[in-house]
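Only one protein chain is missing; all other protein chains are in place.
Chain IDs A, B and C follow the sequence of writing; residue 1 opens each chain.
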Amino acid sequence: MIIVMEPGIKKELALKVEGEIKKAGLKPVLLAGTERFVIAVIGDERKLDEKVIRAMEGVETTMMVLAPYKLASKENRSSSIVSVNGCRIGGKKLIIMAGPCSLENEQNTLQIARAVKKAGAVMLRGGAFKPRTSPYAFQGLGEEGLKILKNIKAKTGLPVVTEVLDTRRVEMVAKYADIIQIGARNMQNFELLKEVGKTHKPVLLKRGISATIDEFLMSAEYIMSEGNPHVILCERGVRSFDKSTRFMLDISAIPVLKQKTHLPVIVDPSHAAGDRRYVCALARAAIAAGADGLIVEVHPEPKKALSDGDQTLNFPLFNKLMREIKQIAKAVGREI
Amino acid sequence: MIIVMEPGIKKELALKVEGEIKKAGLKPVLLAGTERFVIAVIGDERKLDEKVIRAMEGVETTMMVLAPYKLASKENRSSSIVSVNGCRIGGKKLIIMAGPCSLENEQNTLQIARAVKKAGAVMLRGGAFKPRTSPYAFQGLGEEGLKILKNIKAKTGLPVVTEVLDTRRVEMVAKYADIIQIGARNMQNFELLKEVGKTHKPVLLKRGISATIDEFLMSAEYIMSEGNPHVILCERGVRSFDKSTRFMLDISAIPVLKQKTHLPVIVDPSHAAGDRRYVCALARAAIAAGADGLIVEVHPEPKKALSDGDQTLNFPLFNKLMREIKQIAKAVGREI
Amino acid sequence: MIIVMEPGIKKELALKVEGEIKKAGLKPVLLAGTERFVIAVIGDERKLDEKVIRAMEGVETTMMVLAPYKLASKENRSSSIVSVNGCRIGGKKLIIMAGPCSLENEQNTLQIARAVKKAGAVMLRGGAFKPRTSPYAFQGLGEEGLKILKNIKAKTGLPVVTEVLDTRRVEMVAKYADIIQIGARNMQNFELLKEVGKTHKPVLLKRGISATIDEFLMSAEYIMSEGNPHVILCERGVRSFDKSTRFMLDISAIPVLKQKTHLPVIVDPSHAAGDRRYVCALARAAIAAGADGLIVEVHPEPKKALSDGDQTLNFPLFNKLMREIKQIAKAVGREI
Partner (left out) sequence: MIIVMEPGIKKELALKVEGEIKKAGLKPVLLAGTERFVIAVIGDERKLDEKVIRAMEGVETTMMVLAPYKLASKENRSSSIVSVNGCRIGGKKLIIMAGPCSLENEQNTLQIARAVKKAGAVMLRGGAFKPRTSPYAFQGLGEEGLKILKNIKAKTGLPVVTEVLDTRRVEMVAKYADIIQIGARNMQNFELLKEVGKTHKPVLLKRGISATIDEFLMSAEYIMSEGNPHVILCERGVRSFDKSTRFMLDISAIPVLKQKTHLPVIVDPSHAAGDRRYVCALARAAIAAGADGLIVEVHPEPKKALSDGDQTLNFPLFNKLMREIKQIAKAVGREI
């Protein structure tokens, strides 16, 4: 940590900060500039609380040198693969997860599962518990939906990914899901993160709509610090001033995450776009930028889907998407 | 709802949309423009799912005419007052809540409570469960903290406001708290909203850091739709591109909310600023813009606070803030 | 245009709005909803000033149905190609422009031009007039830089693109440049847009760092409305809350622009990333998403470049970028 003191303060204040650093077992180096004191901290600065230092009298600002996360950090290991029923997420092969936004009934889910499997998807997505902006909107089938997933998995062999919204449901969801999804709205629901951390099931962690990359990785760290290293990160668009798309896909998050963490990174082009006309282009871009896979919304008749119909692909469009990303995958030395 | 069709489509597609509207018991009016069809919906458009309509073939975009929330809407009633142990939030008298970010121990909480009460605060804030970005940071005292609040309330008469993070703790927190706080990170934790909705205790709902005003009010609607009308809204700054302050206080949210909802609106200048040097100016601005109160972080020695020390006021600064906002209150026809 | 009136107003106010619409030669359709009046406008709504309508008593909000731009609109034509010295921007062949951020001297510019040409670039970029945040930073060589460009073009055959900052320099820059660049900071410098519109030279228009897609297209419309149809749009990243990259590349802008306008769209991955480690990934994503080309910063020794060294590629990195995007180009049916 680098600590910049206010200009013109007495040296005593800088010495107090030095004292605080020593108390934490670290070594301060005091630099007397022409206008200010600057203090550099030698050692594992994560032992210091940056906010406590900032609160001290005479401190103008601070800068962390080390990443605030340890387990998720690239400094820890170069890359990791999350294995789910034989699928290896983070390897050469891209992992495509597809399915309806909300689960509706077994028959239509089976139809979707077969169609996406045929097109090359290796996992089925589908929401049983749905976070909806309005209390009056369809909230999902609940455990009935989870049972549908179980049956479809039995029939198709596709592992399933589904979202959990509530600490009280983690055990139930973990029983049915191969991957537990934490949605964007819950990225900083720390109690939920701890609870899924305890399950040791693979977790698909979506980035919050205005989370910085560091906050995103700190949320992964929450799960990992409970002893669950099986975290898959998912970029799904951030909030911006422009309303042409529902969210703005942060395509640079992919290379940035690849630089900072060893965890696999997938992309959700459906929620980012919010409009099916743009989903294929975003999917291609994601793979080209280095993503390890995609999670895509598919429905036989999007306009009849119980949620998110406007961004959902029908079967012909999903087939087109798969054909296109196969080409891109090859171009970047990956495969599907 | 106004539905704009894509240019150059066949009339059949517009007729299908008409059909969907009629099915919901509403009346469509089809307008044939020079380049496009536009369909206006007569009746309570909230019976339609905007996303379903958007997903229909040939639909370019839609616009809601009515607010998507009903109970929170100004169309419902002009203003409401939330009563807490004799404090009326939303009336002529401004309500100032103050206290430490995190509860630390009974002795220091009592010291703070007495100091802020003397200065004019009428409620005590203090976190027992703390949402922290890092899993390695202090997470709060838990139920021990709630017991401290209970004891301090008994000794000072100040009602207490404290945060709940987990559906499993709602009952416990409701037992001790006079107002249950939902933090910014949980504004769209819908399960938690429903759970506090069921308690019928007053709820202080903080705006998410990138929530639109409409999303904020939809979250209030979640609580209210469970039968709990006692919702207090709290603006606490939104995320922006500028890093001079921790968040950007959205001062216009105050008059906008006053235009759209009957619920009382308070402001948290401490989290918005993230820097104690700016807290007083933001507090004055909030009252001048029409806020019904403030929630402020106070600690006898901010640099020793277990969290958020950089934005916490010490006692002399809090006294200064109270003197200043008393003047502003008078200027806008309010009182403290 | 759809005009939504406030709830509970007198019909007279709606009739006044109707009057305003008729005055503009358009046809109003008044719809009496259960709670409000809504007025739809039939005809070319661009004859109305949306703000004037919004300012009328009783008007709550308005929605434009038609794009506010005409010449740039896809409704006008499906796609257009800008020809520059035999290069066709917007066709099957991708156009790669490369070169230094700032021009430094003839010798090093020639070295760069030859290197990027060899790697496959077909145009040379280089700044003679530089917009710098600080008045104390290097401001460019001015006309001397333009002369360097002219000489390098003579020696290598590469057409040149360079920025103009000032209406008083448009004539001079137009004399030397094959494409005149309008930088992000000047996207709404309307006097400059009009001036380059009058030159009839191809214009590379960069998107402002917080311009909406519609504002971007309105700025293209400024140039086109002066009789200059040769506009190339350039996405170069927008401002966001996350500081991992200098700007956030809005990858969805590519398919959105392709949906809304016939103009060619290129991408500047260098300014978006602000960090050379991420430039290749963004370049691949841009081509995968459908961009018609790239503009990239290249320098033999980036750390010695007079500006933007941190995001500039050296020759080996640029060669790598070209190899990679050749593969992506093939995957999306394009070529270099």
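Some points to look at:
The definition used in the following text is that a contact is a pair of C-beta atoms (placed from the backbone, for glycine too) under 8 Å apart; a residue touches a chain by one contact, two chains touch by 3 or more.
Not measured: the values here are computed from a predicted model.
The chain not shown here is touched by just one of A:A24, A:L66, A:I81 or A:L110, and that residue is A:L66. Among B:I251, B:L306, B:M322 or B:I336, only B:I251 touches the chain that is left out of the view. Shown as candidates are B:T62, B:T109, B:Q139 or B:S210; the residue that touches the absent chain is B:S210.
Residue B:A273 is the one among B:A273, B:V298, B:L321 or B:I336 that touches the chain not shown.
Counting over the whole complex, subunit B has residues 210, 212-214, 238, 240-245, 248-256, 259, 272-273, 277-278, 281-282, 284-290, 324, 327-328, 330-332 touching the chain that is not drawn.
What subunit C contributes to its contact with the hidden chain is residues 46, 49, 51-52, 54-57, 68-69, 131-137, 165-168, 185-186, 188-191, 194, 209-210, 215, 218, 221-222, 225, 239, 302-305, 307-310, 312. The set of subunit A residues touching the chain not shown comprises 2, 4, 7, 29, 31-36, 38, 40, 42-44, 63, 65-66, 75, 239-241, 243.
As a convention for this text, only the chains that are shown with their structure count from here on.
Per-chain Cα centroids separate subunit A from subunit C by 31 Å. Here the spacing of subunit A and subunit B, counted between their Cα centres, is 26 Å.
Averaged C-alpha coordinates put the centre of subunit B at 39 Å from the centre of subunit C. Residue positions 210 of subunit A are each in touch with at least two other chains.
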